[in-house]
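These notes are about the structure you will find just below.
In this view, the complex is presented without one of its protein chains, the others remaining in place.
A and B are the chain letters, set down in written order, and residue numbers restart from 1 in every chain.
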Amino acid sequence: MNTHAYPEIMSAVREQEPLVQCLTNSVVMDITANVLLAIGASPAMCDTPTESADFAAVASGVLVNAGTPSYEQYAGMRAAVAGATAAGTPWVLDPVACGGLTERTRFQRSIALEKPSAIRGNASEIIALANLDENAAGGRGVDSADAADAAIPAARVLAERTGGVVGISGATDIVVSEGRITRITGGDPLMQKVIGTGCSLGAVVAAYLSVGADPHDAVVAAHAHHSAAGAKAAKTASAPGSFKVAWLDALYTLTSDELEQYTTFEEESL
Amino acid sequence: MNTHAYPEIMSAVREQEPLVQCLTNSVVMDITANVLLAIGASPAMCDTPTESADFAAVASGVLVNAGTPSYEQYAGMRAAVAGATAAGTPWVLDPVACGGLTERTRFQRSIALEKPSAIRGNASEIIALANLDENAAGGRGVDSADAADAAIPAARVLAERTGGVVGISGATDIVVSEGRITRITGGDPLMQKVIGTGCSLGAVVAAYLSVGADPHDAVVAAHAHHSAAGAKAAKTASAPGSFKVAWLDALYTLTSDELEQYTTFEEESL
Partner (left out) sequence: MNTHAYPEIMSAVREQEPLVQCLTNSVVMDITANVLLAIGASPAMCDTPTESADFAAVASGVLVNAGTPSYEQYAGMRAAVAGATAAGTPWVLDPVACGGLTERTRFQRSIALEKPSAIRGNASEIIALANLDENAAGGRGVDSADAADAAIPAARVLAERTGGVVGISGATDIVVSEGRITRITGGDPLMQKVIGTGCSLGAVVAAYLSVGADPHDAVVAAHAHHSAAGAKAAKTASAPGSFKVAWLDALYTLTSDELEQYTTFEEESL
């Protein structure tokens, strides 16, 4: 493993154009689809219970994000996960606002037992999903009160339970799997002033997991592409409207050199 | 009361970062969330019936906008209003297309009896909501046929019934509460060429109502911030794509001086 795997995985996504099925919240569907197109993937927001399992069988990757769940979408998510599991399609769980609301927390903890290929959330969501300490879970919607580091024990528990990879988003992102921890520094604080930057990362992770690379490396590369584009965008934009435009442009234009230039990786074995 | 309260309320929103729960239509969720982030607030579009009441109890403010209501979202709105009322959370009603469609008109008139802290709509919606004159209610979706002034009697009736504040959007916005009328001139005609500028104002009003200022002043300040950013954006953009970007930037960068510079206030006692 060396950091040079990440640019290669970014290229593989652009070459393979993975089809990513997103069962996600209504707020971020537009930006999630645009982010997937910008990184070279192809989005499909198929979440109807009668279709989602069939679609998951042909999709390259699946994202499950219960940010604004209807009863029908919950059923669609269950079906998609079953379809993805049966077909061997990698799928990602984004436990939005886990811990803050009873019904979704129950759903998220339950669906996490189905062994997602990756989980991506902020520190409080990862802690709440692992159910290690109810009190550590913040109650402030999708904001994270905890620093990413505080969620490492929870991420390790989840990685062990699922056999998958866990990404903790923060000023420094942390990717955890059994035996490995990687820290990715990059991004820009303006990313938090654009809705869906976090949620779209889950879709990027699903795209990256589909191209046949080592799963831990793929999740790191997804975070790096996402973050580096943020850092590049911040070179030309200083307010959220223009930053969003510049970030989408940067996701599309980012070169391998820029991926390295705007991101710092720190690897740790456990 | 003097106009200088408005910049202070704008600063208070930026400092307190209110969490605004939006039960709103699917079309404007993205821009509403981005507008809230740009003004310094934090959005959460939690509208599921099993979660919305609990969320309204912890939110700083709540917006109810039945622009594309599903049966489930109607139930979520009822629950959120109950939760907000029980917890004392300020909530805003945006009566989208009131008068033009039977079912939503019935819902909007009914939920208005629950005493929203503020109501925001265009003239025909305010008139239809007050049910003063069925024939005055336009039937052309979200466009307003009436000038804002024509809705003042209806706004006064609603203000009296609810004890709250009523904002009428137009070329000049008019804010009405018991004993006070304030006119806010600003904005730009291009705002009508970007979807969700009106709907997002309801969310801005909810954010402003949460910071502890006088409610009438808070609603005026919300309109002023929204409008002044439009006027500022029009300095650099002359078509809707770039205008939207410039407006989001202006909401974020607007200074107290610019708030005064781009807006004219006219206060009237009743």
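Please note the rule applied: a contact is a pair of C-beta atoms (placed from the backbone, for glycine too) under 8 Å apart; a residue touches a chain by one contact, two chains touch by 3 or more.
Everything numeric here is computed off the predicted structure, so don't read it as measured data.
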Omitted-chain contact residue, chosen from A:37, A:82 or A:132: A:37
Among B:131, B:242 or B:261, residue touching the chain not depicted: B:242
Touch residues of chain A, complete complex, unshown partner: 19, 26, 29-30, 33-34, 37-38, 42-48, 50-51, 54-55, 58, 70, 72, 244-250, 252-253
Chain B residues touching the omitted chain (full complex): 25-28, 30-31, 67-71, 97, 101-104, 139-143, 192-196, 239-242, 244-245
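The working rule: only the chains that are shown with their structure count from here on.
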Turning angle required so that chain A lies on chain B, C-alpha fit (0 to 180°, nearest 5): 120
Between chain B and chain A, distance of the C-alpha-averaged centres to the nearest whole Å: 33
